[in-house]
Structures are given as C-alpha cells and as structure tokens.
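One structure is given here, and the rest of the page talks about it.
A single protein chain has been omitted; all remaining protein chains appear in their positions.
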Amino acid sequence: MKIGFIGLGIMGSRMAANLQKHGHSLVVFNRSREKANPLLAQGAKWADSPAALAEQVDVIFTMLAHPDAVEEAATGKEGFLSHLSPGRMWVDCSTVNPSFSKKMADVARSRDLRFLGAPVTGSKGPAAEGKLIFWVGGAASDLEACRPLLECMGSRIVHCGGPGTGTALKMVMNQLLGTFLAAFSEGLILGESLGISREVLLEALFNGPAAAPFVAVKRQRIETANYAQADFALRWLQKDLHLAAVSAYETGVAMPLTNAAKELFRLAIRDGHGDEDISAIYGYLARNRDAQSTSGSVAQ
Amino acid sequence: MKIGFIGLGIMGSRMAANLQKHGHSLVVFNRSREKANPLLAQGAKWADSPAALAEQVDVIFTMLAHPDAVEEAATGKEGFLSHLSPGRMWVDCSTVNPSFSKKMADVARSRDLRFLGAPVTGSKGPAAEGKLIFWVGGAASDLEACRPLLECMGSRIVHCGGPGTGTALKMVMNQLLGTFLAAFSEGLILGESLGISREVLLEALFNGPAAAPFVAVKRQRIETANYAQADFALRWLQKDLHLAAVSAYETGVAMPLTNAAKELFRLAIRDGHGDEDISAIYGYLARNRDAQSTSGSVAQ
Amino acid sequence: MKIGFIGLGIMGSRMAANLQKHGHSLVVFNRSREKANPLLAQGAKWADSPAALAEQVDVIFTMLAHPDAVEEAATGKEGFLSHLSPGRMWVDCSTVNPSFSKKMADVARSRDLRFLGAPVTGSKGPAAEGKLIFWVGGAASDLEACRPLLECMGSRIVHCGGPGTGTALKMVMNQLLGTFLAAFSEGLILGESLGISREVLLEALFNGPAAAPFVAVKRQRIETANYAQADFALRWLQKDLHLAAVSAYETGVAMPLTNAAKELFRLAIRDGHGDEDISAIYGYLARNRDAQSTSGSVAQ
Partner (left out) sequence: MKIGFIGLGIMGSRMAANLQKHGHSLVVFNRSREKANPLLAQGAKWADSPAALAEQVDVIFTMLAHPDAVEEAATGKEGFLSHLSPGRMWVDCSTVNPSFSKKMADVARSRDLRFLGAPVTGSKGPAAEGKLIFWVGGAASDLEACRPLLECMGSRIVHCGGPGTGTALKMVMNQLLGTFLAAFSEGLILGESLGISREVLLEALFNGPAAAPFVAVKRQRIETANYAQADFALRWLQKDLHLAAVSAYETGVAMPLTNAAKELFRLAIRDGHGDEDISAIYGYLARNRDAQSTSGSVAQ
C-alpha cells in the first residue's frame, strides 16, 4: 500500500517518519520542500503537487494548519481529490471545524472516495514517539481498513461516530483546555493577590480538586514564567475556541464562558503572546498587577 | 474549655455534634431554636442570644450563611464580641469574602481577642464524619491553640497565611469549581449537539485530561439529570462567584471568565435552579436545545 | 435594461415591487413560487432557476437570508453566475459577512462580471415605501451605473469603499444595535429592581444621554411588553452578532461585549424568543425577576 502525506510541519513530519519506520513507502508534498528532506533521505518520494501525489498512492494523509489549507490541497487548482481513483481513502488529521470535516466527507463521497476525519491529541513529543491519540469520525469499516496505519503513529484510536465527530471531539477537548486554563489562571492570580502563601496556594490548586490533568502539566511553566518554545502555541488554541464558537452557533448551543475565553486569548495575542505557549495566558493576566490594585492584599 | 457554637444549619449542626462527641461542653445559639434540639438532648446548653452565649465560653465558633449574618452575630445589638473577655478566641468557619474576614480580624484585635478565619471544604457527608478540610487564616500560634478542636471536625487543617487567607483560598477553590463546571457543561453539550457518540464523549471528558476531580464527581448526576437534594446548592456557588468578583475588584484582578460564569449561574437561579445541585448548570444549558439548532448535528 | 430579482421574502418582494412600479421589467425567482404571484400579476416573468433567470437579464439583484443561500443561488448546480455574460452586473443586497462578500466579488471578477455588495438598513415599512438605506461596497463606477435602480428602492445610497465594505458597515450597525439594546435592557431592569419610579426611569433612559435613536424607537414595545410581529426578528440580529464575531476573528479585533451579547441572544432564542422582535431581549432578561432577588429593592 502506497501512502501519500501532505503537510510536513512539526506534527506531520514526525507522523510521516513513523509510517516510514514501519516500512511504508511514502510520497510526500509540502509547501516548502526543505522540510521534506529528512523523509526523502530515508527513501520517500517527492511530488510536485497534491495532484501529482494523488496519482501515485492508495491513501492520503493530510496534516495542515487550518481549513483553508486543507480545502486548497484537496479541491484547489492542483488539488488531489479529482486525481484519486474511486475507492481510495483520504484521512484528514488536521484540526478543523466539524462542519468543514463533514463537508469534506460529502465531497469525497460524491467522488466515491472514502474519508476519515482523524485529528490527534498530543504535541511533538508523542508525535515523535508514535503515541498520539486519534479521534476518528467516519465509517467503522473505513477505520478498520486504516487502523494498521494509524497504529504506526498513535497509541490510542477512538472511533467517535460519523463524519465530523472526530474533529468535534478534538475541538471540545481544546475548548475545555482553553477555558480551564484561563479560569485557573484567574483563580491563581486572585489567590496571590489576596496574600495566600504561594506554596500553599500552588499545592492546593495544582494537586487539589481543580487539578485537571492538562492544567497540572503546566505547573512548571507557570511557576517559572517560562512560556517560550511553545508545546502548543496560544494562537492555535484561540483558533480552536473560535471554531468551537462557530460550531456552537451552527448547532444552537450557548457558550458564554467559551466566548469570554476566546476574547481574552485574543487580547493576549494582540499584545504579543500568540507564539508563546498557551500557559502564557497566566502571564498575560498577571502582568502589571502590583501597580493597580484598588485596596491591596488582605495580608498586606 | 467551654465552647460556644453559633449557626446550626446543615453544616454547623454536624460540626457541633462532632465537638460534642469528643467530650467538649457546648453552649449553642441558632436563629430558630428547634435545630438545636439534637445537641441539647446530648447535653448542650442553650443561650438566648450571641451575647448571652459569650458570657459562658472560652472559644466561639460561627458557621453562618453570609457576611451580614456573621456581622449581626458578632457586632449587632446582641452580638457576642463585646461580651467576650480579652484573650478569648473566635473561629469563623462561614464562607465569607476575604476583606470581610480581615475586617472581623481587625475588630477582634481591637478588643484584644484572638481570631481565626477557618472556612471548610466538604459537604454534609464529610461534616458528619469529621472529615472536613479547614483553610485557616490567622496567627500560627492561635491555630496551634485551636488545632485539637478543629481536629474533632476535620481531617486536614491547612494554614494559609494571615487573616483572610483561609477564606481567600476557599473562595478561589469555589471560583474554580464554578467556572470549570460551567465550561465543562458547555463542552459536553456542544459535543452532544455535534453527534459524537454519547458513550465516547462521556468517557473522553470525564476520564480524560479535562477531568478535574471535582468535576468528575458530578458524572452520575449529569448522566441521569438528577439535580435534586443538592450536595451544594447552585445559589451558594453563585454567591461565591460574586464574592470572588468583589475581591478581584478590590485587588485589581481581571476575571472575565469568572464574571461570565457568575452571570450564567444567575440566569439559572432566575429560572428556578437555585436550590438544585450545582451540576444543574448542565441541565440549564442543555434544556430546549433540540428545538433551536441553526443547522443541525454533523452526524445528522 | 432587464432586471433579475432572486429572493422574494418580506424585504425582497417589496424591493422588487418598487423596481416594477418605476417601469422596469423583471424576471424573478424564489424558492417557493407562490411568493412571486403579486409580481407576476403585475407583469414580471418567472424563471425556473437562477440559471434560467441569468440568461434573460442585464443585472441581477439577490436578497437572501444567509451566505449559504447566496452561494447556492450564485454558484450552485443551477447557479446564475456561469450563465451571465461578461460585463453584466450582480448586486447582492443580502446581509452577509464581509469576507463572504469579498469572496463573491472575487468570483464575479474572475468571470468578468461586475459586483456590488449593497445590504440595506430599514425594515418592511421603508422597504415598501422605497426608503431603504443602501450601504454599497464596490467600484464607484459600478455604483454610478446602478444608482438609478437603487434609487427606486432607497432614499439614501452610501458608498462605503471597496468590495465587502457595504456589508461591513451594515454588520457594524447591527452589532451596535444588538449590544446597545441588551446593555440598555440590563440597565432598565436594574433600575426597576432598585425601586426607581418607573416614570422617572423611562424618561431618564429613553430621553436622556443614553437614548441612541434605534433604542428609543423600541420604547413602546418595551413599555407594553409587545414583542410579536417583529420589525426585526431576534434570531436575525443574533446572526449578525455572530457574523461580526467571525469578522472580528478574521481581522484580529477583540469584542468581548459583542460576544457576550451574542450568547445572551442565543439563550433567548433557545428559550423561544427567536421569532419575536429584537426588543424581546428586555422581556427575556426581565422575566421571573420578582421571585429571585437576593435582598430586595432599595425602595422596598
């Protein structure tokens, strides 16, 4: 089985490398060719366009930054969709919005192609180690056909339901991450401002009943104000909050906290924190605070 | 050592009973006398007013519903403060705002009394079993003098810093509880509306990286839409969000998510959910949803 | 000059009738044919599809409910765009988002067609009387060519700039309407709850420094709690708030109040107010209020 891989960024390059390590032949495409070099050195073949890639493969993986990039690669002037033979499969691992994923599923079906939306949880460490989690939306039979490939890249594969549900679950996870992290930062800063012993406060919050696993993992960054070299860049989390808000509009769900978080992260991006780690939302909220209190700490 | 106990509601009555079980003599006062009957039956003495109570005891515990009730009991017309001899101790276990607790500490100090603000974590179960957590603000030496009494009622006693810091930490914990629970409900409902398999969704959210312990404990209530017989009534959580917002104003901290949560819980109270369990915020957000979607579930 | 008109709802039917009254020949299309009957009775010609319509006209007006409907009419299976000869003009009067309008402009330009985005201000009264305001984005020369037609339907034609700017201005006007109306309702209800004389309060608010013209016009509806027979249905205003939020995301603007308003209107739709007049946001916020106050009016 010949595999095409489009999108060789931080995540995609590591995922493709794991397919290669398991003995699969790859044809690859990326906007800038140099990122493909390590894969090419290990035997992958370069394609000059998504269309050219499609002529040579049985299954295509895409791992791109946003819906527009996916649409361009699939249905743009040199898009791959019209070059795939009926029955071939496309697995989109990009984090997109559910209605977009469902639209891609419809487009694929209209061409007798099989489609899985399969976004991942996990940053570059798990990507390199083949320990991602895949959240898969699509037909169960298509997932089974594709499972051996996904298992090269991930340690857990979860079937979430029909088209769009994998990306829906991924999006909800990130919506929770963004709102929890912002709300947690608000509480931590309030506690510090009220004069609670820092040691007691950090212990109570990071090990107590509020310690959601994905918040607790940010303890060291927050304690040391180290937001550089992002595990997950703040601007992409804000994008996910936006996608959640759009999906909520489409399905008629009210999300006042999610929208408040979306705007708070926007202000943080506006003031220069977009490329920092998501934990920088704490740093953004905490800045300048000493100068501006109305009446001072209760502990003086 | 003779102990006075003022405020015999769901929590106070169980706390006082534990002091009694450990052999301490109690003098008690409550707005409605009948709630004191079980304690009186076990040998406690009734006082007709906080002032009358103060004449007979070495230490006073208060466990009341809000700051105004505490102020009335302490400094009102028949308040206890002016009837306590110098050197006596007052331990306020009510959930109040930090600046109020600090003000009470100041009033007590001006009369040469000792003061601890010591709100608790834990609902009626832990209160009955003597397994509360006490978050204590005040002088370390006063806490040591009082520790044997607190250990009759709680399994963990945490010294948080100076006056007001115990109540500050308790308030921050509840601020996190309120914001997390609301944000979690938003995500859960969005996921359901997008057609994710309910089993997969609940598993991913309640056991995944977002599963803060105090959210996970609400799983059964949410799955079964059972909000009656509150462990923690929604209206009191909204009060804590309000107190956090007021403290944030006083110390100059921005809390956009906390305020958004405060208003969402207010709407839920307005529509009749105030006496339900806090998990009813899920039910409030989820109601009527099927009728109103703009474009339907991605899974159709 | 032969004119095509697509979309004969409350607004479109009245606009088309005004073109007809000024002597213009119409070809019309609507999803349900019956709405075209009054126009057909006056001599308009029916087309079985947007494509069929395009073959017969020099200029096409579209007045549809949302971007998807516009896209379907323009570029769908029986869309009109590929059936218009080069140099012909398309004027989209629908309220859409600016990036969508710009995308339509691009599609039109790629086919050598001329495009104006020209959404309107004014509800069915002004539509019937030919007193709409047109907010036009596109080339000045195209606007001049089209001006005589717009003047059949509107009393004011404002050139806002390039493609997308007309719809941008319309959207901003509605974003202001939604946020002002919600904030005004909050203040009015707070004032009532605090016991201010209703006469003094209404006078101070509806005639005072906060009396934005488009709020003041809602006084009678609010005073009499009459939200039926909407001048502007609440659900469409919520749509505009959503479009503003999406545009803000695309251009990097923070809009915390606009998003808070969007969610509040969403809750009102969820609870059954979507088809009522936008002033129903006051009724939604005011309901049940007497039962739930924490401490009562200052005036008792």
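Chains: A, B and C, in written order; residue numbering restarts at 1 for each.
Simple rule for what comes next: contacts are C-beta pairs under 8 Å (C-beta built on N, C-alpha and C of every residue); 3 or more make two chains touch, one makes a residue touch a chain.
Fair warning: this is a prediction, and the values are worked out from it, not measured in the lab.
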item: In the full complex, displayed partners of the excluded chain; value: A, B, C
item: Residue among C:V70, C:M255 or C:I278 touching the omitted chain; value: C:M255
item: Candidate in contact with the missing chain, chosen from C:R14, C:H83, C:R114 or C:H159; value: C:H159
item: Candidate in contact with the missing chain, chosen from C:A74, C:I196, C:L234 or C:I278; value: C:I196
item: Chain B, residues in touch with the chain not shown (by the definition above); value: 242, 245-246, 248-249, 252-256, 259-260, 262-264, 266-267, 269-270
item: Where the unshown chain meets chain A, residue by residue; value: 256, 260, 267, 269-272, 274, 287-289, 292
item: Footprint left on chain C by the chain that the document does not show; value: 98-99, 101-102, 137, 158-165, 168-169, 171-173, 175-177, 179-180, 182-184, 186-191, 193-197, 200-201, 204-205, 208-215, 244, 247-261, 263-264, 285, 289, 292-300
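Keep in mind that, in the parts below, only the chains that are shown with their structure count from here on.
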item: Averaged-CA centre spacing for the pair chain C and chain B, given as whole angstrom; value: 48
item: Contacts with 2+ other chains: residues of chain C; value: 256, 260, 267, 269-270
